[in-house]
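Of the protein chains in this complex, all but one are displayed in their positions.
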Amino acid sequence: MSADIYPHLKASCADAWEAYIHHAFCRQLANGSLPEDCFRHYLTQDYLFLIHFSRAWALAVAKAEHLDEMRHAVTVTDALLNHEMALHVKYCAEWGLTEDQMAEVAEDPANIAYTRYVLDRGHSGDLLDLLVALAPCVIGYAEIGAWMVKHPDTRIEGNPYRAWIEMYSDAEYQEVAAGARGLIEKVAERRIGAEPIASGRWNTLRQTFETATRLEIGFWDMGLAPARG
Amino acid sequence: MSADIYPHLKASCADAWEAYIHHAFCRQLANGSLPEDCFRHYLTQDYLFLIHFSRAWALAVAKAEHLDEMRHAVTVTDALLNHEMALHVKYCAEWGLTEDQMAEVAEDPANIAYTRYVLDRGHSGDLLDLLVALAPCVIGYAEIGAWMVKHPDTRIEGNPYRAWIEMYSDAEYQEVAAGARGLIEKVAERRIGAEPIASGRWNTLRQTFETATRLEIGFWDMGLAPARG
Amino acid sequence: MSADIYPHLKASCADAWEAYIHHAFCRQLANGSLPEDCFRHYLTQDYLFLIHFSRAWALAVAKAEHLDEMRHAVTVTDALLNHEMALHVKYCAEWGLTEDQMAEVAEDPANIAYTRYVLDRGHSGDLLDLLVALAPCVIGYAEIGAWMVKHPDTRIEGNPYRAWIEMYSDAEYQEVAAGARGLIEKVAERRIGAEPIASGRWNTLRQTFETATRLEIGFWDMGLAPARG
Partner (left out) sequence: MSADIYPHLKASCADAWEAYIHHAFCRQLANGSLPEDCFRHYLTQDYLFLIHFSRAWALAVAKAEHLDEMRHAVTVTDALLNHEMALHVKYCAEWGLTEDQMAEVAEDPANIAYTRYVLDRGHSGDLLDLLVALAPCVIGYAEIGAWMVKHPDTRIEGNPYRAWIEMYSDAEYQEVAAGARGLIEKVAERRIGAEPIASGRWNTLRQTFETATRLEIGFWDMGLAPARG
């Protein structure tokens, strides 16, 4: 069952999507030229991001109207909170960042803008609005990981960010993202039917996806800026 | 702009709708035979109901995605809290009920069930889900008022409930209800388009309307039962 | 860290608590005299209950302000949706109820009243309001299981409801309930400090607990009534 909404969403803001997926932050990460303190700043904000990202997935559980949707969303939320955050903390430790330090840092406005926008789409709209706001992150990271491992400019050997590239290009993450995409398609089918563009909601959904993509670009911009204290 | 969703919703649960609109509580109210302590019990619960009903309309403001929707919903909320509740309190005083007394009474489970169901539909779904859950109350009361003034068994002169009948059959309330219906049709058009039954959401919307109607019946049943303390 | 709020909550509505914990439904279940179709009605509504109970725990994840709270709540939500619901369905099958059948049944108003009241306390208040509304269910069931196995009138051998009694008196469930109580105490300490009764919120919290207890009584009342079709 699929509404095939995702390709339409991406196509509706192709320039923003391109700017997000191939952002300078990603390109520098792929070829290893990203300054290390940019990466540390990003890692710290990503730690704070994961907390609110988990909250958004928990909200999806509370908003779902079918058991299969609830189970999918709670499995993601549980994995994030009880598994992936620990991995992230362990990885950050390799970069000299302790969890206590990161928990003390103020969230960057670009971080707040994206996470709270997603949560607000969830509260103001329905499950589909929420999932469309989450899509650029969940599925976008898989696309970023996928182009990185195949791109000629990517350096794997000796790249300090190798573990990051491998995590998001890995089959395990690709599968998580494919699962999330499947969930979006199923909910789109249930909430608007097989022709998303013909729906009265299309314009709202398109705007949500574009705004979320724009805020992801802001997250990378933040990653390129040196930490502010 | 209209999706004409309301007639479809009513038709989808015609028996429950009939049981609600022509409930014994309403018939006894129309012919004046309703025991007065039933009416007092109803008035008290209705006072508590109005508080949570106002909260549901406020939630509609927070969930709306267009200024015209927000303005409609806030006008209703403001009228309820800053005007109609005072009228209700004044009317209750004529029945010997003070606001302090009513505020002390515990909400009846039937009251809780309906108001919190509406609020939950608002939180789990989008503005359309919320408005469909509100519809049986807002629009249904206008239909009840309308049949009452025309029905041969209705007694106006000397009916202790005359003011109630006149309030809901009055042009002013009929207009409020027509406005609410217009809002639902507009939001339905915007969220699912011109053919509500063809939408993937139809089954959910239909269930919401039926459940809300069923809970309205429970509210009348409560009205017929003597107060529990 | 503990505010010791739970004993105060129970003491503040001792009669209602007693009426809930030792309800006729529970006593008949303990001595095996409960009519089987009452139990089947209860099992079906409990299936529907678990869905909205899970949503309330998911809401707790979204509302939590500390990682330990989020992790506790998501672990409960995940266990409910990915483990306990399957056990419940399996148990219901032994009583001749299939999941498809149960999913088709309309929620009883008493069921709607309790679950949506809890969700509404979560949406209108903070995490503490939500947890206090959940407490009568989570912790109450452990108290019910605990008295049942020790009570002289309880029949274990040959009791058709033996499995139910054993599940809630079992160390595993007692531990889940103790964990939930610990969470409430911790959140109470963080949100209102060590003296809950002195807090400006005490009256609201007390009312929430009493209302939730009252709605649990309504759930048992529903369990005693024959299924309505």
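We just call them A, B and C in the order they show up, numbering each chain from 1.
The criterion applied here is as follows: a contact is a pair of C-beta atoms (placed from the backbone, for glycine too) under 8 Å apart; a residue touches a chain by one contact, two chains touch by 3 or more.
All of these numbers come straight from a predicted model, not from anything done at the bench.
By the touch rule given at the top, the unshown chain touches A, B, C in the complete complex. Of the options B:Ala19, B:Ile51, B:Val105 or B:Ala194, the residue whose C-beta touches the omitted chain is B:Ile51. Interface note: of B:Gln45, B:Thr77 or B:Ser124, the residue touching the hidden chain in the full complex is B:Thr77.
Residue positions on subunit B in contact with the hidden chain: 51, 54-56, 58-59, 61-62, 64, 67, 70-71, 73-75, 77-78, 81-82, 85, 119, in rising order.
In the full complex, subunit A makes contact with the omitted chain through residues 55, 106-107, 109-110, 112-113, 116-117, 119-120, 123-124, 211, 214-215, 218.
Even with one chain removed from view, subunit C keeps its contact list with that chain: residues 62-65, 123-126, 129, 189-193, 198-201, 204.
Criterion: only the chains that are shown with their structure count from here on.
When each chain is reduced to the mean of its CA atoms, the one lying nearest the mean of all protein CA atoms is C.
Chains A-C form the pair with the most C-beta pairs in contact.
Counting every residue number used by either copy at the subunit B-subunit C contact, over half are found in both chains. As a whole-number value, the distance joining the C-alpha centres of subunit A and subunit C reads 36 Å.
We define each chain's centre as the mean of its Cα atoms; on that basis subunit A and subunit B are separated by 42 Å.
Centroids of subunit B and subunit C (each the mean of its C-alpha atoms) stand 31 Å apart.
Annotation for subunit A: residues 62, 64 touch two or more other chains.
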